[in-house]
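All protein chains but one are shown at their positions in the complex.
So, chain A:
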Amino acid sequence: MSTTADQIAPAHDEHHAPRGLLRWLTTTNHKEIGTLYLVFSLTMFFVGGTMALIIRAELFQPGLQIVEPYFFNQMTTMHALVMIFGAVMPAFVGLANWLIPMMIGAPDMALPRMNNWSFWIMPFAFTLLLSTLFMDGGGPAGGWTLYPPLSLQTGAAFPFVILAIHMMGVSSVMGAINVIATILNLRAPGMTLMRMPLFVWTWLITAYLLIAVMPVLAGAVTMLLTDKYFGTSFFNAAGGGDPVMFQHIFWFFGHPEVYIMILPAFGIVSQIIPTFARKPLFGYASMVYATASIAFLSFIVWGHHMFTVGMPLAGELFFMYATMLIAVPTGVKVFNWMATMWRGSMTFETPMLFAVAFVVLFTIGGFSGLMLAIAPADFQYQDTYFVVAHFHYVLVPGAVFSIMAATYYWLPKWTGHMYDEKLGRLHFWCSAIGVNVLFFPQHFLGLAGMPRRIPDYALQFAGFNMISSIGAFLFGLSQLIFLWVVIKCIRGGEPAPAKPWEGAHGLEWTLPSPAPLHTFQTPPQIDPSEAHG
């Protein structure tokens, strides 16, 4: 693209920004970067979803029908890495980009150039990660947890996987720093911390979790790399190291990581439920404190992933009670959501449907988590499908449903059009039914002893696996409806008013729909009665 005089004219470049691909490559606008993140995340959701369907297709019947066991293992590993780092986390960063400046009355993110970088690292990281599937010896197949010594047996792909993880880590750390800097420095006058919408609060706490634990993951995978190629023995018993130590370091990252994937979801649901219940959020302050205590506790419970590894009794007890303690602030949240709905004038538009389903289904995942937290019981559940059922309940109808709820809720603000409500509801019901048919039977499979991460299974597990696979295809295919609704809404539809939801509160609804590229260039006045939506 040629450079014209007015393009390099100082101070006006945002009005004459480059067009086409270059515009997206160089943008520093929080809304455009938010869109990039969301589109990337949706793409990865379909990539990871395809892998999941390969897994479920193989497990439809006992025996090996479709893929080689080794490829199956690559699919389980890659599915997790793609969904965690490529779909869920970038979706939340995208939402943060779009919404946080609008919610706190800031003109943009605090560090716009870094924002551009943190997004554009992602496509490269994932191209690298996905390309390992075509390398000699295939992609990583030892599980997303990368336990040595198994993960060290990865072929030529290994250093590329580590590099990709480093890149994702750098990207999320930069994104997190940006969120912190924006929230701490760019709030409009009068937007005190305790007036911030809960989505902003939960993201602030999430961002601190990110900068605290992503570097630990980076350290752990670096140690794997040096163990494999530079003769160190961090995790190699022959050289005085210990493979179990990897698990400690990994889960020191890993457990806060699962809260990184759920705290912003808590924020989203806390925005949506008051809107459609037409009541202010019950217990705003307790929500903030509950979020903070969950974040704090998440650093001292990692051992619940390691109950069966061999721990002294005192350790088992400590991690068991600490884990159960997390259920208390989590319970406070669920209680507050229910109290918000109690006697509200509720309506059930698509965002609310997803939010209510979130509350119910996430709670089921919380309960199975509590069962897993009972150390003696976990000896039976560990590494079975029960664990798979648990974390999918908190992640799919938990985190993913919250992202969909957020998409429907703010799509009118982003595009200026109302989405198709009929199709939205169809998408919801297909997803809600599909997800339960998919994951509920996995509880029974796990309790009956079916191990996770296996391509074949004993005959007695056949029935529930078939049901689960049917649910998987129902859930997976219904996401095409979602894609269709989103595309349709971007391309047109009934024009959306500035505030399409009668009960909504918050600064973002004071802006026209679609939100103009530049908003709150001068800080808005904060009306305290409108505070925290």
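The rule is simple: contacts are C-beta pairs under 8 Å (C-beta built on N, C-alpha and C of every residue); 3 or more make two chains touch, one makes a residue touch a chain; residues count from 1.
In the analysis below, contacts and distances are computed from a predicted model.
When the listed names "RNA polymerase sigma factor", "Cytochrome c oxidase assembly protein CtaG", "Anaerobic glycerol-3-phosphate dehydrogenase subunit B" or "ABC transporter permease" are checked against UniProt, the chain not shown comes out as "Cytochrome c oxidase assembly protein CtaG". Across A:L186, A:I272 or A:V334, the residue that sits in touch with the chain not pictured is A:L186.
Touching the missing chain, out of A:A87, A:L111, A:L225 or A:V258, is residue A:L111.
For the chain missing from the display, the contacting residue among A:A212, A:A472 or A:A515 is A:A212, taking the whole complex into account.
In the complete assembly, the contact with the undisplayed chain comes from A:I177, out of A:I177, A:A448, A:I467 or A:L517.
One chain of the complex is left out; on chain A, the residues touching it are 110-111, 173, 176-177, 180-181, 184-186, 189-190, 208, 211-220, 223, 231, 234, 237-240, 242, 244-245, 248-249, 252, 310-312, 315, 525-526.
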